[in-house]
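So that we are looking at the same thing, I have put the structure below in structure tokens.
Every protein chain except one is present and positioned as in the full complex.
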Amino acid sequence: MNNETIHSGGWLKEYDALTEAAILMRQKYSYAPYSHYCVGAALLGEDGKIYTGCNIENASYPVGICAERTAFAKAVSEGCRKFKALLIAGAASDKRGSDLCAPCGMCRQTIREFCGEDFPIIMIKADGAGAVTDSRIYKLKELLPESFGPENLL
Amino acid sequence: MNNETIHSGGWLKEYDALTEAAILMRQKYSYAPYSHYCVGAALLGEDGKIYTGCNIENASYPVGICAERTAFAKAVSEGCRKFKALLIAGAASDKRGSDLCAPCGMCRQTIREFCGEDFPIIMIKADGAGAVTDSRIYKLKELLPESFGPENLL
Amino acid sequence: MNNETIHSGGWLKEYDALTEAAILMRQKYSYAPYSHYCVGAALLGEDGKIYTGCNIENASYPVGICAERTAFAKAVSEGCRKFKALLIAGAASDKRGSDLCAPCGMCRQTIREFCGEDFPIIMIKADGAGAVTDSRIYKLKELLPESFGPENLL
Partner (left out) sequence: MNNETIHSGGWLKEYDALTEAAILMRQKYSYAPYSHYCVGAALLGEDGKIYTGCNIENASYPVGICAERTAFAKAVSEGCRKFKALLIAGAASDKRGSDLCAPCGMCRQTIREFCGEDFPIIMIKADGAGAVTDSRIYKLKELLPESFGPENLL
């Protein structure tokens, strides 16, 4: 698989749907009155469904939740615990397009609970019209190497 | 409104639907491999929809999420930010029925971000068949008095 | 005990020391580059020591920690698990004095783990010189009624 294929999303037929969903989440549903940094996420379940999320802040900052974790919360609470890919789009609220936005460590740990080390995590940069202008794709093991996980406790 | 009316849920036509949803969440979707304490929540939006949630734990305990916050994350990410009631059912996983389970402080703070001081929070005790045998109803201001909230920052 | 005695702190000989410690924490150590809302806390252990804390934010907002929880983390990690009082001072960073700042729900839950229902929580308003101009004193059961706690799990 060459770079062009990877970044055009040719390897994943739901790539465009994930992109649209994450951008919509960021632009329309994100609740970020404190940081004004809006993030959307789209999580593809093995059931073929797309579970979406946005960041939802709180006046007590530590009580807020990130977009990625919202997507996982939605999926698990709807019966899906196995996943195929996660796509993230984030940027300051005054930007129409999104930047390459990496998941925070807390979100990586959430992913770790349910996904294997090869689970793909996609960050996209999009222009105001929703066209992807740049992207990065990582495996979970590349973003959270040497991780702590369920097998340490169970 | 007398006590019987309150606890039979006669004041809220969606009471039975909320009860069923919270119990289903607890029994079927809760992911609690560490505490074995399973919680379900059902949040009624002003749009008339019921947004459900369950607790979803993590090997790194602080990374997990409670049922109530899952329900709010789902609602907000689906465009609903105004709510009419929240109902909670929780108990250890080896119990078929649920106990009166109070929301933790972190969840009360989440509610505080979106709901007014009179927002009703219902805790139900149910038998294994899903029949409510006891309940408590509180207003948010009774569970989180003298609270910190958005007006402290914005 | 009349109101004047309560608010002058006459009931607690460490009241002035707690006040000074919380104000110092807020003014000097708080790390709040995102909210610019600076909080200090001072926690009196049964061992007679004062454990101090400030809020410490994080670019990923949910990863930050509040002043009250910092104080508890310090105390417990130094061997103290029983407490006599908690005092809080908070305000926006451009204010020299502090406002009456209520603990968030997450902090109330932290207190709940280690303190009884009558545990006193003090919020002070101070002028720029550190003189207390107003205060509130609550018992834990007044700030987190009908709480979830260790006995629900253990």
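In this document, chain identifiers A, B and C correspond to the written order of the chains, with residue numbering beginning at 1 in each.
Note that in this section a residue touches a chain if its C-beta (ideal position, glycine included) is under 8 Å from a C-beta of that chain, and two chains touch if they have at least 3 such contacts.
As the structure is a computational prediction, the values presented were derived from the model and not from experiment.
Visitor: Using the definition of touch stated at the top, determine which of C:L12, C:C38 or C:C54 touches the missing chain.
Guide: With C:L12, C:C38 or C:C54 as choices, the missing chain is touched by C:C54.
Visitor: Out of C:Y15, C:F72 or C:F119, which touches the unshown chain?
Guide: Only one listed residue reaches the unshown chain, and that is C:F72.
Visitor: Name every residue on subunit A in touch with the hidden partner chain.
Guide: So the residues of subunit A touching the unseen chain are 35, 37, 101-110, 112, 136, 138, 142-148, 152-153.
Visitor: For subunit C, which residues reach the chain that was dropped from this view?
Guide: These residues of subunit C touch the chain that is not shown: 25, 28-29, 31, 33-34, 52-54, 56, 58-60, 63, 65, 69-74, 76-79, 81, 106, 109-110, 112-113, 148-150, 152-154.
Visitor: Touching the hidden chain in the full complex, which residues of subunit B are there? Just list them.
Guide: Residues touching the hidden chain, for subunit B, are 34-35, 57, 59-66, 104-107.
Going forward, only the chains that are shown with their structure count from here on.
Visitor: So, comparing each chain's Cα centre against the centre of all protein Cα atoms, which one is closest?
Guide: Here the chain at the core of the arrangement is B.
Visitor: From the C-alpha centres, identify the chain that is farthest from subunit A.
Guide: C
Visitor: Since subunit B and subunit C are copies that touch, is their contact same (over half of the numbers shared) or different (under half)?
Guide: Mostly same residues: over half of the interface numbers shared.
Visitor: Per the centroid of Cα atoms for each chain, what is the distance between subunit B and subunit C, given in Å?
Guide: Here subunit B and subunit C have centroids separated by 28 Å.
Visitor: So how far apart, in whole Å, are subunit A and subunit C when each is placed at the average of its C-alpha atoms?
Guide: One centre to the other, that is 36 Å.
Visitor: Please list all residues of subunit A that touch 2 or more other chains.
Guide: In subunit A, the residues touching two or more other chains are 34, 59-60, 63, 65, 106.
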